[in-house]
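Everything on this sheet refers to the single structure shown next.
Moving on to chain A:
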Amino acid sequence: MTEYIIKNGCVVDPTQGINSQKMDICIKDGKFVDKVSGAAKVIDASGKLVMAAGVDIHSHVAGPKVDMGRLFRPEDKLFRSPMRGKNTRMEMGFSVPSTTKTGYDYARLGFSFVMEAAMPPLEAAHVHEEIRDTPIIDEGAMPVLANNWFLLEYFKNGEIENAGAYASWILNATRGFALKCVNPGGTEAWGWGLNCITIHDKVPYFDITPAEIVAGLMETNEYLRLPHSVHVHANNLGNPGNYTTTLDTLKLAEGFAPNNDFGREQVMHHTHIQFHCYGGESFKSDSFESKSKEVMDYVNSRKKLTVDIGQVTLDETTTMTADGPFEYHLTHMNHLKWSNVDVELETAAGIVPFVYDPATFIAGAQWAIGLEIALFAKDKDRCFVTTDHPNAGPFWRYPRIYKWLLSAKARNDVIENQLKYGGKVIDRTYIGELADKEITLYELAQMTRSGVAKALGLKDMYGSLKTGLAANVAVYDIDPANLPSDPEQYEKAFGSCFAFFKDGILAVEDHEIVNYSMPKKTVWVNSIVPENKQVKRDIRDKFLHSYTIALDNYAVFDEHVHNPYAIKVDITS
Partner candidate 1 sequence: MSEVIKNVACPYCGACCDDLVVTVENGKILEVQNACVIGTEIYHHASREGRVGSPRMRQPDGTYKDITYDEAIDYTARMLIKAKKPLIYGFGSTNCEGQAAAGRVAEEAGAVLDNCASICHGSSFLAIFDTGYPSCTLGEVKNRADVVIYWGSNAAHAHPRHMSRYGVFPRGFFTNKGHRGRKVITVDPRYTDTARCSDIFLQVKQGHDYDLFDAFRMVMRGYVDDVPEIVAGIPKEKILEVCDIIKMGRYVHIFFGMGLCHSDGRNHNVDIAINLVRDINEITKCTIMAMRGHYNIAGPGVVWSWQFGFPYCIDLSKGSHAHMNPGETSSVDLANRGEVDAFINIGTDAGAHFPIRSFEKLGSRVPMVTIDPSVNMAATVSDVHIPVAIVGVETGGICYRMDNVPIQYRAVVPPYNGILTDEELFNRILNRMLELKTEGIECDGKWEYAKPLPSLIPVKIEPEA
Partner candidate 2 sequence: MNALHLNMVTQRAVEEGEAMEAGKTTQKYFDVCTVIEMNADDIKAMEIPPNAIVKVTSECGEVIVKAIIARQTCPRGLCHMRQSVWANQVVPPRTQSTGEPQYSGFPVTVEPALDARIVPAVELVQKACNKWNGKLLWPM
């Protein structure tokens, strides 16, 4: 097989404590090796930055609501799609890219693994179809479970073993990766047009609270010894004053300890926490305020928590979430079109286009809060860069976020020149306090590579350049020894990597996609639990009486899972 040597690059790899050292990276048979023969193809990386390929912990890239976001926004394509390249397929869409554009753009950013953030179990086959058609990147998908009738009933009765047996069955049936929690209880309430705002609001009929659901999921997760922790999108997203709900939710983690063989240290990952750090009583500039400091002070003090930021990029985008009532709320604010799918017994989803208009105070404040979270984070291995793609902005804007984090100048430029109410934003947030703060490339690598992989329980697969791991590595036009004075260079360099290897295969060469047909993995967790007759009976019963499809047609057939890579977790032995 082909050998490569990436020569003379400046390497940053937090997993080995390598911080901007000039060294060569060798690739053979798809893996990092210590040395290669003289026949190896040379990639000259002198004056360039070499990092492990990026890892995305939370991005809506495949599945029914993503696709509805594409389907119902033709205007997202009009005059807003790039022209087809020479060796690539068409790439359509601005905020919700087509599957080809998704794969290509992640490769251009130098990413090797992306976690689809919400997979409705009933529609898992759809997610896997899209994964098949997304080139280059490896993907996993998290089944959404915090409004699942089985689990609501088991948690209500305190039956964690049954919950575990069911969750394990779902992971296997959907080829899922982790337990996703979206607006616990609130989405089930949405089945009746209602919501759960605090963690103590009762879910109609099921008579359980969001707090009990989140705690139940954490207990189940650790019982199953899964690679990733529970992945939480808390109640009350996007509302002024919601930071108390966020803190209440985070505090639920205190009773639990991580239990796994994957090196994961957190018991809860709270996603797109920017949307959950709001104070005040309305969106008006005399009331709304940032509570990022209050939330991050707590996160910084607890090793058992990780977060991602959900950074607003100030674009016209498409919001989509399993938080059905939130999207209904949003469509009433901007009066734009609204799609919704309530999924029987399981979850829901809503989709609304949204314009984060820098001419409004609130978009500016949201923009500031996301950056504050990243800058306040003490342990960059526990705080990750995301846009909750495409909710706060499209993922291909990551390089712009890196720019804002790496360069105070770039950030201040937005406040002074792009935001209409920059002054008010400074008044109502902490962004002014952080005016000089900048992160380093090493910290960026933690926030986009090593930390993410560790939190997902995938540190032995991604986010590292260690010998023996799959050769997923990106080379950027940035010289750490001579950092650019113009911050725009960061955005340009990180947006179009110089070279990118996926599993040792050169996907991007000299900034161009040169190969997109290499095999790509669907990473899932094969959870094995003791046989549980009760749960089997319950499943049969629900399919007989409540579901509209047959039990035998529910689990994704083997032939519909593309190049599966199972991580086996057996708690019976």
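Going forward, a residue touches a chain if its C-beta (ideal position, glycine included) is under 8 Å from a C-beta of that chain, and two chains touch if they have at least 3 such contacts; residues count from 1.
Here is how the candidates were picked: all candidates are chains of the complex that A comes from, given by their letters.
Predicted model, so just to flag it, every value in this text is computed and none were measured.
For chain A, the touching candidate in this complex, among 1 or 2, is 1. Per the touch definition, chain A reaches candidate 1 in the complex via residues 62, 64, 66-68, 70-77, 81-84, 89-90, 92-93, 96, 98-100, 122-126, 129-130, 133, 149, 191-193, 205, 328, 331, 337-345, 348, 351-352, 545-553, 556-557, 559-560.
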